[in-house]
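Left out: one protein chain. Kept in place: all the others.
Chains here go by letter, A, B and C, matching the order in which they are written, and residues are numbered from 1 within each.
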Amino acid sequence: MIFLLMRRLVQTALILLGVAAITFLLLYALPADPARMIAGRSATAQTVANIRHELGLDQPLLAQFWAYLKGLTEGNLGRSYAQKTDVGALIAARLPATLILMAAGIFVEVLLGLFLGVIAAVRRGGPVDRFVMMASFVGVSAPQFVAALLLLYVFAVTLAWFPMSGFGTFAHVVLPATTLGILGAGWYARMVRSAMIDVLNQDYVRTARAKGLSSARIVFRHALPNALLPVIAMIGIDIGQFMSGVVVVEAVYGWPGIGQLAWQAIQQVDIPIIMGVTLVSALAIVLGNLVADVIAPLIDPRIRAR
Amino acid sequence: QDAIKQGGDIVITYKDDIATLDPAIGYDWVNWSMIKSLYSRLMDYTPGTPDLIPSLAETYEVSPDGLTYTFKLRKGVKFTNGREVVASDVKYSIERAVDPKTQGPGAGFFGAIKGFDAVTGGASTTLEGIATPDDSTVIFTLSRPDATFLHVLAINFASVVPKEAVEAAAGDFGKKPVGSGTFVLKEWTVGQRLVFERNPDYFVKDMPHIDKFTVEVGQEPLVALLRLQKGEVDIAGDGIPPAKFVEIKNSPEGADIIVDGAQLHTGYITLNTRVKPFDNVKVRQALNMAINKERITRILNGRATAANQPLPPLMPGYDKSFTGYAFDVEKAKALLAEAGFPDGFETILYSTNTDPQPRIAQAIQQDLAAVGVKAEVRALAQANVIAAGGTEGEAPMIWSGGMAWIADFPDPSNFYGPILGCAGAVQGGWNWSWYCNKDLDARAIAADSMSDPAKATERQAVWGKIFTDIMADAPWIPLTNERRVVAKSPRMGGSGDIYVDPTRVINYDAIFVKD
Amino acid sequence: MRILKSMIRQPSALFGLAIVALVILMAIAAPLIAPYSPNEQMFDGLTLEGAPMPPSAQFLLGTDTLGRDLFSRLLFGARTSLVIGLVANGIAVTIGLLIGILSGYMRGLVGNALMRFTDLMMAFPALLLAIVLAALLRPSLWIVAMVIALVNWVQVARIVYTETRGLVERDFILAERSLGAGHVRILFHHILPHLMPTAIVWGTLGIATTVLLEATLSFLGIGVQPPTPSWGNIIFESQSYFQAAPWLVFIPGAVILLTALSFNLVGDALRDILDPTQRGRG
């Protein structure tokens, strides 16, 4: 177990290093010049040169990367070019909001996806099944901005069940999480459906039926846990998928997460922030996969044995 | 006009987060007006107008040669940390803005002060041209006459800050601002809201009018508008998105909500004079006649007027009688044929990628197609467009929308140097036409040397002529002068001018609540 | 032929097939059907206040915010979006299948390296890659397709990897090895067919997501450039008009939905037909 953990830690570190290196390279391949973005339109060439020097942008790429890595080992994510403040603090201030949103989004999509997938599998071929499959397509092909506004318009403006914007209470998280979860729920419904159909054909389900159990018990106690494994593998992947959705959803609902920070940073070529957000989200993805790997054996004892 | 009332709390929303409130660094239109209100400067403007007035300065004198400016400070003005503002604070603040270590974008504005080059070059850390003989006197010595210098002392970069607070903040002054302005920052929850409260000790009586304003950031304009209609928000800082404009305008409460005012803005297309075939003046002139500006103002829901010269109508020096190039497809075609392009040519039109800019680019594209010019539209992130514009030989045409010039201060010279003068036509510059006319440059320098306030009207006329003459060479296609649209709740009082202040965006000092 | 025949027998597959055929036909025959040029910004296509026109006899599905005919744009947009949804998404699924299957099948250094590479790509924000490519490359339909393929293969690879891992352990693969079958034969004759259901699910659901992703990329500047229409950018250009001009959002949305759904119906039928173990089952 210790070995396994160590191994995962080293792997995680290597992946983060790789992500950092690629991101760094890509950002410097960009034709846009951060010094000029900071200097603004009235700046003289001298001002731009000064800023470039102060930011260390006039050093060779490798030296810059090395300096960045050195900072990282000290837990220092650098200073934002545009905001002139510590990136770590900026991200730390906004990360909890995004994590809450993501967790809630995953909760919604898994719950919705499981529910729809299970009833579709149980009613395979019937009208319920067809409706669910149709709904999952609506979810998958709904542009998130429109979905977000639509939900906001119906549930916050017209019905006034939830606040339109902001952060803090449970009511605030419902609409953003639902928006975020709709797309994923479509995918999950499909995955769960096909996994469930497969599991319902297994011998042990027949055994359960031979015991005279109720269908609810057969579906939820016997079949569902077995169908859950692929879903858990998906959750790890999802965190990465969520990143772009988070930008849109946070914008619409005024959610103070890192999506907005990242978006503005990209517009301004604020490299330290982009790097910071990238690394944090990479870490979240790796951790997400780790969590998936930890949950899997809880559900499937066979994996525990391996 | 409603009578001004004191008191009241209001809520204002913006989409973008507030990057910084450090006056030496902040340079975007959202934090611009907040910085204005947090700090005070030697000079300021009468709210809602482009008229300069002394502010921290009680009085000032300009020497006849225009090279020495002497300011007497108001007595008893206090920073919000309790210390009195003295002359050395002014010197410190301007030196700080110029110091390369600050990485501020505004250093260039102070280029006329003696010793500027030594500081930016790193040879010195103090400006030779600022002297403080006593606590209430500041004397500026310039290396060349600069007619805009009083304006320079009114821009944010000249805001006065207390040294001890800057040092105490240890590099985070932008988040812990201390000034002597109308408001004090009370709370800043990153990514969510900033709360400003009135400075009870502000040195002008009954300023500001409101007690408190809360800025909520990260608010999608469309949602902000819905909230405003529900009464949760008082000012939607980003205005009314096109998708909602017609609906709101035609709604019964529309007139109460919409504030629509002219600003110092011109939207234009740059024609890169160093790229074929735009090196040919006939081509540039022809394209000036090819664009149907009426359609573009219609796309903008009528929130703009057609432009024919670089200066916006509100700017001193604007030539009302100038007609520029009229829309005339046939003439444009003829001129193109004359220039050797009877069948047109292919080119690229850059634009930023935020609505409505790509749409306007497409409208331009269609008009160009009508005269045979096939333009490929490239809608990119702003940073990339700016990079392309500043790279020689890269971008043949750029639609300036989204990055367009809004003046830093209401003086025509602000519309020339970086964007049309030779100084801007360099790698990384903002003169995306790469237009350099030595003759006009000389006339511009001459005009800026006319620093005698008595010659102000004459100087404006000189500038005006420069901008109309430039149109003969047609480095731009001036397209529109956009008006600014802000949405405010009916409880907000005051004329439109203070919501679309020409030198600020929203003048928080002057707005008030009616109920 | 057998496949086509069995498909026509199922009503839902027939419906899907019909819609797919219709969409492809419309894309091909767009110039013949479209009442207007898709890029023509008509002066009478906007109200005097500059608002788009609702559907009418003159403009069947209304106009967009530049006064262009939505119906014509949808017809021409089908060309772009089909390329994105089918080619780009197809390539992504293919790459994902290939890398997933190889990393799941191969042991030792190569397999591990491939999986770590996938992990890395998964942790790497794809959008960033797209943004940089947008700035570096001259945007064109094929570049977009390539970028989408580059971005989307990762998840497929992950899932396929997991499945392959399970398949490799199955006895029939061992049996195949005992017969002396080479890796290529095992991979492509025995493992790949079992991954078809997964590939079909991702392939068909991916149509909708990639068509929308293309629009996101357009927005970042790497998509097909204006005024070329695509279903995605038609929606994105006007998404904030969903209230003021609902036809601009919901009609193209419905078209994307219907197309993706139809491909899915065809895909599902295809899967059942290709899967002999489903024969005779309900």
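Keep this in mind: a residue touches a chain if its C-beta (ideal position, glycine included) is under 8 Å from a C-beta of that chain, and two chains touch if they have at least 3 such contacts.
The rule is simple: contacts and distances are computed from a predicted model.
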Protein that the absent chain corresponds to, by UniProt name, given "proton-translocating NAD(P)(+) transhydrogenase", "Glutathione import ATP-binding protein GsiA", "Inner-membrane translocator" or "Monovalent cation/H+ antiporter subunit A": "Glutathione import ATP-binding protein GsiA"
Among the chains included here, which ones are touched by the excluded chain in the whole complex? A, C
From A:A32, A:A208 or A:M234, residue that would touch the chain that is not displayed: A:A208
Of A:R36, A:K84, A:R190 or A:H222, the one touching the omitted chain in the full complex: A:H222
Across A:V157, A:L283 or A:I299, the one contacting the chain not displayed is A:I299
Which chain A residues touch the hidden chain? 3-4, 6-7, 10-11, 202-204, 206-214, 217, 221-222, 225-226, 299-302, 305-306
Chain C residues touching the omitted chain (full complex): 107, 109, 112, 170-172, 174-183, 185, 189-190, 193-194, 274-277, 279-282
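The rule we apply is simple: only the chains that are shown with their structure count from here on.
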Cα centroid separation, chain A vs chain C, in Å, comes to 21
Whole-Å gap between the CA centroids of chain A and chain B: 38
Chain C: which residues touch two or more other chains? 131, 135, 240, 243
Can you pull out the residues of chain A that are in contact with at least two other chains? 30-32, 149, 153, 266
Chain B - residues contacting chain C, complex: 222, 241-244, 246-247, 249-250, 295, 298-302, 353, 355-356, 358-359, 361-363, 365-366, 376-381, 384
Which residues of chain C touch chain A in the complex? 116, 119-120, 122-129, 131-132, 135-136, 154-155, 158-159, 162, 197, 201, 205, 208-209, 211-212, 215-216, 235-236, 239-240, 242-243, 249, 253, 256-257, 260-261, 264, 282
Would you tell me which residues of chain A are touching chain C in their complex? 11, 14-16, 18-19, 22-23, 26-27, 29-32, 124-125, 133-134, 137-138, 140-143, 145-146, 149-150, 153, 183, 186-187, 190-191, 194, 230, 233-234, 236-237, 240-241, 243-244, 266, 274, 278, 281-282, 285-286, 289
